[in-house]
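Just passing along the structure, written as structure tokens.
Here the complex is missing a single protein chain, while all its other protein chains stay put.
Then we have subunit A:
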Amino acid sequence: MIEFVLDGRSKVATYMQLVLQVKQALRVGIAQPGDQLPKVREVARTLAINPNTVLKAYRQLELEGLAEGRPGVGTFLVATLAGDSLPQQAELREELVAWLRRAQAAGLAREDVAALIDTTLRATLDRPVPDDAH
């Protein structure tokens, strides 16, 4: 289940922070359709915020078709924001971790790695795919 946190310095309205956290969790697969969102009362208690703020966030998620309220039970997620790529992400991430370890062993510092990834990202993805790529 999602555990909400608030960014006290954020200028984003509290209810919107809750909405964005649910969306982020849906995007990365931490939350899935069928999951129940924390009870309004619990969120109000742990974050010490107005329960109406939590209700407003849940209503917004319902409006966007991501959640559904079931009277007397709670609010449940009914859709996902994760793309089809989600199942492959774990494997890709493992390869990336292995690559990062190799880069580290080769003596690249954090900034070097970030710069290398950034330039490679731009050179590879922002360029039209050449015809003989396959």
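Quick note on the criterion: contacts are C-beta pairs under 8 Å (C-beta built on N, C-alpha and C of every residue); 3 or more make two chains touch, one makes a residue touch a chain; residues count from 1.
What we mean here is this: contacts and distances are computed from a predicted model.
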{"item": "Hidden subunit of the complex - UniProt protein name among \"ABC transporter ATP-binding protein\", \"Sarcosine oxidase subunit delta\", \"Anti-sigma regulatory factor\" or \"Putative spermidine/putrescine transport system permease protein\"", "value": "\"ABC transporter ATP-binding protein\""}
{"item": "Contact partner of the left-out chain, one of A:Gln24, A:Asn50, A:Gln104 or A:Thr119", "value": "A:Asn50"}
{"item": "Touching the absent chain when the full complex is considered, from A:Met16, A:Val40, A:Leu100 or A:Val113", "value": "A:Val40"}
{"item": "On subunit A, residues whose C-beta touches the chain left out of the figure", "value": "6, 14, 40-42, 44-54"}
